[in-house]
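For this view, one protein chain was removed and the others were kept in their places.
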Amino acid sequence: MKTIGLVTGGGDAPGLNAVIRAAVKTAVGEYGLRVVGVEDSFEGLLGETRVRELMPADVRGLLPRGGTILGTRNRGRFVVRDADGGHHRRPEDVYREAVANLERLSIEALVVIGGEGTLTIATEFDRLGFPVVGVPKTIDNDLAATELTFGFMTALDIATEALDRLHTTAESHDRVMLLEVMGRHAGWIALHSGVSGGADVILIPEIPFSMAKVAEKVSEREKCDSQFSIIVVAEGAKEVEGSEVYQDMGDAQGSPRLGGMGHHIAHELGRLTGKEARCVVLGHLQRGGSPNAFDRMLATNFGSAAVRALQRGERGVMVSLQAANIRTVPIADAVANLKTVQPESQLVRTARDVGVSFGALNEDDYHKHEIC
Amino acid sequence: MKTIGLVTGGGDAPGLNAVIRAAVKTAVGEYGLRVVGVEDSFEGLLGETRVRELMPADVRGLLPRGGTILGTRNRGRFVVRDADGGHHRRPEDVYREAVANLERLSIEALVVIGGEGTLTIATEFDRLGFPVVGVPKTIDNDLAATELTFGFMTALDIATEALDRLHTTAESHDRVMLLEVMGRHAGWIALHSGVSGGADVILIPEIPFSMAKVAEKVSEREKCDSQFSIIVVAEGAKEVEGSEVYQDMGDAQGSPRLGGMGHHIAHELGRLTGKEARCVVLGHLQRGGSPNAFDRMLATNFGSAAVRALQRGERGVMVSLQAANIRTVPIADAVANLKTVQPESQLVRTARDVGVSFGALNEDDYHKHEIC
Amino acid sequence: MKTIGLVTGGGDAPGLNAVIRAAVKTAVGEYGLRVVGVEDSFEGLLGETRVRELMPADVRGLLPRGGTILGTRNRGRFVVRDADGGHHRRPEDVYREAVANLERLSIEALVVIGGEGTLTIATEFDRLGFPVVGVPKTIDNDLAATELTFGFMTALDIATEALDRLHTTAESHDRVMLLEVMGRHAGWIALHSGVSGGADVILIPEIPFSMAKVAEKVSEREKCDSQFSIIVVAEGAKEVEGSEVYQDMGDAQGSPRLGGMGHHIAHELGRLTGKEARCVVLGHLQRGGSPNAFDRMLATNFGSAAVRALQRGERGVMVSLQAANIRTVPIADAVANLKTVQPESQLVRTARDVGVSFGALNEDDYHKHEIC
Partner (left out) sequence: MKTIGLVTGGGDAPGLNAVIRAAVKTAVGEYGLRVVGVEDSFEGLLGETRVRELMPADVRGLLPRGGTILGTRNRGRFVVRDADGGHHRRPEDVYREAVANLERLSIEALVVIGGEGTLTIATEFDRLGFPVVGVPKTIDNDLAATELTFGFMTALDIATEALDRLHTTAESHDRVMLLEVMGRHAGWIALHSGVSGGADVILIPEIPFSMAKVAEKVSEREKCDSQFSIIVVAEGAKEVEGSEVYQDMGDAQGSPRLGGMGHHIAHELGRLTGKEARCVVLGHLQRGGSPNAFDRMLATNFGSAAVRALQRGERGVMVSLQAANIRTVPIADAVANLKTVQPESQLVRTARDVGVSFGALNEDDYHKHEIC
């Protein structure tokens, strides 16, 4: 193997550039390979192709820099999401064109850095016989095959700092402050940052909440002389069907402009508790910018390990973190198994033990003693 | 004078607790005074009153802590905003009750920490003959009588860090990213953070913008091979009346749920430029939490200087920063003169000199040479 | 069990207060226990005893606060370090006095938060039949029984940010900049922060370095047109015996005032390479202050899990992180096995793959290709 290609796909995550830097340094410095960067995800492999050689000098200073120097514009020519959010594959000729271009460019294998969607595309290349090694990228940390993905810890730092800031305002002004964080299907960011930021209520997709139960928690805190509450809401938090308050929500849901779950809950809680409730949506702030120390280390480890895996002949695998070690797992398995918060898991239990409510209908089963 | 009172009013600002700490330490340690903290702004002076003595031990560790230990719940019994946003005074008997309570509590003077509204109330106490010294508090930094107010620099740090994070995502994904910051009548946070965060466009209330001009700037940047743009929007940014695009805005304005100026502009720009445009609203994140080094210093200086002013017999004045010194000015003058960005001021000129567009109709008069 | 005690011992680590908070909230809120905090480590159990009940209200706001509200003054009455740095136990009557006092105070079990020394004392209580559960605390992250300890990640963030700052100065001024970090016996902080901060050389106790090899790396970088180098030094870094430069070191070693390994290496490198070399010693900056998001979460999990372990009858065990789960292990085993960096481990390999030199005599075996 003399030349490998690098592809980055999907949304931004702190650490993408650190993966690129490590992969280039390892490939060139350790194995004497040539590295070609593909621009704009797999799109850069179609038509005229948009690629450029990456030398160690090109990746200098990339470690602390957010984003990806390769760009990740995506026109969806390789894959589209169907109505259910699932992936629908495009005709094989698009893939064949890409592979033909790779061969024309003398690229013999690809390191593909991306989320579930991008890695699913990568498995197609593998199925066509083109060697691929994947590097998982998801801010949500929802891939079962790896304990952690880079970017997640940075997102937690940002969300936790936001909670610290909201705390002082909530406390001084007797308010309910909500922070909406990412997590459409998995509540990892909400759960972790909620515990780290001292939230009183954490609402995640995996534990449907009752608005009445949340309002109850806010009111109970008032009895404990805590006139404020801090609530973390995953964007995909789900209300319990049939709950008392659920009917009111109909209108709100019909009006998506209300602006997401966080604003909806703030509005309802204000109505139910008579307190001022405000919501901040963290949005893109939690997925861009410089990675923290851990994410730089993990990204470097992933980038370097991916090249080593290619070099020793592994194909169709993804690097992953397991028990503090980097291992490889089949990409196909990895993308097939999403990791969601188990409602009876340790961290959920710890959160409840320190007084956090998840707004579940059976929430009272968990908080047995007064902790005023 | 043996006993003074402390009142904090209005919205949160990093440094409130630092003012309280400095005032208590100066009053007790330097002048041997007794200090009484009034809870929940002036409301704590009505009815049963809610006050407590503050000893130096009570203010230990307050310097880095956001919020105010005195709380600022406000039920508007002293003042309400009328329809025009101006202040409408309540009957004098509310004030007389407060003054009677102050006398009953042996409080001989008040240090009042607050914004335009709170300080306007303070002038009423002064008019009734009750000694008051004010400490200005406004995140927006829009008081003419002082060069800077505490909390403003911290807000700039937060907004600038947010811009850094949006930058990497915008650049990697070829997007238009907007950040909406505070500033209903004055664009100071937008202007300063826009310059510090390397924004391409800054939209402030003082310089009405044309949506077409903003779209033009985004498109010009594409010609310079910059496929992304960063835009900072003050919440009070105003569109030029009669501009080509203005008509379309009618509906949006009629639909406040769309969510503020930032989201509105993102939507319009997406339509006009065909690019993905996303908006993040910084909201409460820019007004809570720990103050930065400068704001802690300024707040300490203000708190200490306010007590010194009281002690040397000044009344009805507000401490202010002028040419690196703390001075005092009449509160009445201070609240009468708001400070807005002068469209031809130095920092606006510098911003334009480094390539920033304010979206003004005559914007082309300022950018004479290509800077690709 | 009705009453448990909390003890914190040893040096500072970000997260101690978070452990206390979680333990109190879990014990009181979940199990209805009474919690007594012991002041100044085990010393508070002797003589008059210094203890105080901890209610949930007492631990409010502790999550982001560094240090320990219980204090950790240590007069060494329970244990002293002998000449070899090993622990020498004190006569059993000190322990018996402590246990008698615990019984008098109706404390039925202890949660002990501390490092190797403190946990070793804890095993003595266990041996005397007094129930103990340990929570590991070591900034150095050198306990084999747990993948991570709280405080370590925060230390990495601080060291990495320091490296970022040194980087720009080194690059602009063509200097060799050294950062000395903690790690007397284990190089974890140096290794991790070195990888995250883009160091060119990492010197750790586990891989003895040759000064000549380090100087060689600095000179090689000059050939690659990198006129600067960044070096991370663990305080316990060891020079290879018999290396060419070793003899010169004699004097320096005889003069401990020179100020640690970092300053020594800076001095020698300046002499060997003719470049300006400067050293910054991070010292206490890396072990105090507010914990980052991860450390708050881990500390909370540890504190809560320790109380749960006590409650379900476990004794003589320590909570630990293994494969993303909190488990318990015998304290005696935990303190007997320190974890050091394995010279052939993955992260060392990754570091070398991205171009880092460890200054080993056989360093050339690892860097086969030029990476200019």
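Structure notes:
To keep things simple, chains are lettered A, B and C as they appear, and every chain counts its residues starting from 1.
FYI, a contact is a pair of C-beta atoms (placed from the backbone, for glycine too) under 8 Å apart; a residue touches a chain by one contact, two chains touch by 3 or more.
Bear in mind that the values here come from a model prediction, so they are computed numbers and not experimental data.
Counted over the whole complex, the shown chains touched by the missing one are B, C. Of the candidate positions C:Thr118, C:Ser193, C:Ser229 or C:Ser290, contact with the unshown chain belongs to C:Ser290. For the options B:Leu46, B:Leu105, B:Ala212 or B:Met297, the residue in contact with the chain missing from this view is B:Met297.
The residue touching the chain not shown here, chosen from B:Ala159, B:Ile231, B:Leu272 or B:Ala360, is B:Ala159. Residues of subunit B that touch the chain left out of the display are 21-22, 25-26, 28-32, 56-57, 63-64, 147, 153, 156-157, 159-161, 164, 192-193, 195-198, 292-294, 296-297, 300-301, 304-305, 307-308, 322-326, 346-347, 349-350, 352-355, 367-372.
Although one chain is hidden here, its contacts on subunit C can still be listed: residues 11-12, 16, 65-69, 71-73, 158, 161-162, 164-169, 171-174, 177, 255, 257-259, 278, 280-285, 287-290.
The criterion applied here is as follows: only the chains that are shown with their structure count from here on.
Viewed as a network of touching protein chains, the structure reduces to a simple linear path. Across all inter-chain contacts, the pair with the most C-beta pairs is A-C.
Comparing mean CA positions across the assembly, the chain most remote from subunit A is B.
Centroid to centroid, with C-alpha atoms defining each point, subunit B and subunit C lie 42 Å apart.
Looking at subunit C, no residue sits in touch with two or more other chains.
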